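With one protein chain withheld, the remaining protein chains of the complex are depicted in position.
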Amino acid sequence: MAPIENHRAGKTPRTTAASPVEDNTTKGAERELPVTGLGEETTPEPVAELDGLFVTFRRGGQAVPALRGVDLQIARREILGLVGESGSGKSVLGLALLGLLPVDPSPAVTGRALVCGLDMVRATADERRRLRAQHLGAVFQDPMTSLNPTMRVGRQVAEAAGTESEAIRLLDAVGVPDARRRVDAYPHELSGGLRQRVMIAMAVAGEPSLVVADEPTTALDVTVQAQILELLRHLCDTTSCSFLLITHDLGVAAQVADRVAVLYGGRLAEVGRATDVLESPAHPYSVGLLKSRLTLSARRVGPLPTLPGEPPDPRALPEGCPFGPRCDHHDDACDMALPPLIAAGRHPGVAACIHLGSVATTAELPESWAPAVKSGDAAPMAVRLLGIEKDFVIRHAWRTKDRLHALRGIDLTVAQGESLALVGESGCGKSTLLRVVAGLLEPTGGTVELGHGARPQMVFQDAGASLTPWLKVGELVGDRLRAEGLGRADRAAKVREALALVGLPAEVADAKAAQLSGGQRQRVALARATIVPPEVLLCDEPTSALDVSLAATVLNLLGRIRRQLGMAMIFVTHDLGAARVVADRIAVMYLGRIVEIGPAEQIVTSHTHPYTKALLGAVPAVGVARSPLRGEPASPLHPPSGCPFHPRCPIALESCSSVDVPLVPLGACSVACVRASASAPRPKEVTVASVT
Amino acid sequence: MAGLLLRRLGAMVLVLLFLVVVVFSLERISPTDPVHSFLGANASKAAIAAERHKLGYDRPIVVQYVSYVRDLLRGNLQMSLRTRRPVATDLVAYLPATAELALFSLVLAAVLGGILGVTTAARFKGAGLFRFLTLSGASAPQFLLAELGILLFYRRLHWLPATGRSSLANAPRGPTRFITVDTLLHGNIHGFTDAIGHLILPGLCIALIPAVSIGRVLRSSLVSTMRTDYVRTARSKGLREVVVLWRHAMRNSIGPALSMGGLQVGLMFAGVVVVEEIFGWPGIGLYTYQAIPRSDFPAIAGITLVLGAGYVLVNTAVDILQAVADPRIAL
Partner (left out) sequence: MATAEPYLPPSVGTLRTRVVFKVRRRRRSSAAIGDRVAIGLLVAITMMAFATPLLAPYKPNLIAGDAFARPSMHFLLGTDEVGRDILSRVLFGLRTSWFASLEVIASGVTIGGGIGLVAGTAGGWIDDVLMRITDIFLALPGPILAIAVVAALGPSLQHTLIAVAIVWWPFYSRIVRGEVKALAARPHVEAARLAGAGRVRLALRHLLPGAIPATVVTASLDVGNLVLTLAILSFLGLGAPSPAPELGAMVARGLNYLLQEWWVPIMPGLAVMFLAFVANLAGDGIRDLLGMA
């Protein structure tokens, strides 16, 4: 039972600066938070209260439970982070609170979902609507599709806010620059970050009691995500709103939430204060999730600890603990009944596990990788890029066209067996560079030199979509054998071998992509790429569409196969955490340029470029104060002159807008920044990174 | 917006020129030589040659085309083989009746289609039966509708007339030559209701099929729009369902229905020909019906040009309306 100031003081200094006391004159006395998951008798009156909530959909005559008896309270003026993987029921929970569960066909709902005293389960449609108008707000995942494309944003906000002037005030308050002018814009005229701010302005219009934010940052770039999270925290501190922050990413929840609730298979696994759950998780699932998270301090010398298996199929949930099939502590008792939430023991919250006492918090570390291949001049090269330029021509009406400068002079060498990560935000050109190396795009300028060996192969972001839906896995995987002139039987044997290598049974060869799970599809894609081992394996954000617990598994698989087959790897990601784990070297890209490149550990610990610093700062982590980078990347249609980063750079000099800085070796890294040598003079080492 | 307008108009001119090319080439491949047909079978060779030269048929094809277009721009459409009058004169005489009927049908189709689309977008009891009925409506050929309409409303019930535009002996003949409008301008309320009465049956026969098509397209796009994220957002603001439908869903769903409406105009014109013949409606349709068995190609060419131009015009308007409805198109 700690007041919010005390509770948060330790981890976010910003909270005290925002000083919610000044902003709230009426409800000062209510600002006490429950510190336990159950809320118990300590809370005067929660904003929302779920009581034994069951939601069951019916598809094709089969019951598909989404929520199975959830008890949860959301206190006044708190951010409750609801964490779960796909299929856990987290979005359904949010929709139930909003009274917006699908109506056609509508699911069977039992239990109660009280919001501001109204039971959203039993209330009439009109009662629910009026409650939404007065007391609820919502922010959804994709701000592009969540805003009406044919209505000016000012009007959309005014619908919730009442008047145009209030809409302008709100847009201003959520950090939309030049709000008075922007009210006349249509959503497609705004950047992703601005659109999400518009959504948030709509959600907090009229100071609702509760805002349900369903994955509000998932569709955004990391630096923009950090801005939006900061905004949510600020709004919670300065208004009387509570927030339910639904996310798949524990890190996101950890960064801004007061309390965290972990959902698994439609059941709460653990509820407690954010710091408690993240620092001393009690439930084996929370433990596993935290272990497999790609943080900036994760182990990189061997495979990552993983959660085995995949999230449960809601159509075939186990009788007992839903996590049982993936749990190290699983025994017969777990399968007897659904475990209830009991005192977590390790922290004042609650957890649903009958073996809480024996759950190990530290993972037994798997074996280590063989030492990484030496990169640099010594090793023979697998790929060498010289002065790569790539423009796209965008045609408009009237025969006018624009040039989109996706890549602007990239020099890069990847040694045989080396792993390089390309890191940057959307529009930085990282995926374009990958496609140039793959030969899928012709560069506008520059040369691509490949070593000998098979043509580069690629693993795509959406593995499912990279498999032709109407063809069988066997045909897809065996496609590249056609050139080898093998007989049918030989091909089939090779396909089985390739599938086995990625851990798939031979039967998968007769399936089509739609019949496989997300993890299986990713493995099939990998088998297809490696059936004839290429010299270079290209990976385009292969884990970003996967659940957290699967991402580590896939990265381990990539690491193992790359080493086993002696392939070099170029790995594109927006996540420095993932980059650090998979790569020997990291190249940070911004608007078609490499701004910093060097050994992975150095980039993470002793980087020089302000953009690298900002990217690292934006990685969500527990209890780390954030000062997110302002603004969003400029359009590659009109890249700024001089250093492309200077408009957002906190340490830019006047000359940065005119002087174009090349990559300059600095220690083990190379950096393109005028302030680099000035601010951080370091002795040059003899071994220079292999940047030409 | 101005750019879009200009682009659409430019495209329209291009399509119209192509239409002229098509009609011009058809005229040249037509086995019924217009000169022969016009002069009769036993004209002398010299007379034929003189006539060919007079019509310019001995000049290069491109020159012929250019002079054809020039004639068109002057409103010169050759002579009808049947009526022996200039086709242009005939068309001017028949056009107002057809325009009145076609416009009435178009409005009827749009209104009926809109009602059909919006009411069926919501689920209700008996939706299956309704689907059955609309599908029947979409499957009934205009001539069958006309026959059944005449048998029921004229023969049995005596509610509606079965022929012509008006029962008045002295129906006003100006200034717009739309009888509904002219009677109103003359303050002749009886004449007006009489003219509307004459429009209802043929209008419904023409409008039913397009109305069902428009309604079905509108329904399916409304249904999918009502499932979009931004409609969920609108609901999360606590807007009333009616407001959500009209303010958020309608404008985003109207595009496909507009396109469908534009495309249906082609089929409507064919329907106009059939319906005018059955109801003795003195318009272009009747003129066409009479021209076909006589192989009066100059007349049919003129009709194709006029109706084709009308179709192109309507669809250009549809394009522009769509850009008005969706700001992303005007980019």
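For reference, chains read A and B in written order, and residue numbers begin at 1 within each chain.
Just so it is clear, a residue touches a chain if its C-beta (ideal position, glycine included) is under 8 Å from a C-beta of that chain, and two chains touch if they have at least 3 such contacts.
The structure presented is a predicted model; accordingly, all values stated were derived computationally and were not measured.
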Among A:Ala63, A:Val301 or A:Ala465, the residue in touch with the chain that has been omitted: A:Ala465
Option touching the unshown chain, where B:Ala43, B:Leu103, B:Ala122 or B:Ala138 are the choices: B:Ala138
Those residues of chain A which, in the complete complex, touch the missing chain: 59-62, 308-310, 313, 315-316, 325-326, 435, 438-440, 455-458, 460-462, 465-471, 476, 479-480, 482-483, 497, 500-505, 507-508, 511, 515-517, 519-520, 523, 525, 528, 556-557, 560-561, 564
Hidden partner chain, residues of chain B it touches: 11, 14-15, 18-19, 22-23, 26-27, 29-32, 135-136, 138-144, 147-148, 150-151, 155, 209, 220, 265-267, 269-271, 273-274, 277-278, 288-289, 291-293, 295, 297, 300-301, 303-304, 307-308, 311-312, 315
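Heads up, the rule we're going with is that only the chains that are shown with their structure count from here on.
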In the complex with chain A, residue positions of chain B that touch it: 3-4, 7, 123, 228-230, 232-241, 247-248, 251-252, 325-328, 331
Chain A to chain B touching residues, read off their complex: 98, 100, 104, 125, 129-134, 136-138, 140, 142, 145-151, 159-160, 186, 188, 199, 202-203, 205, 212, 396-398
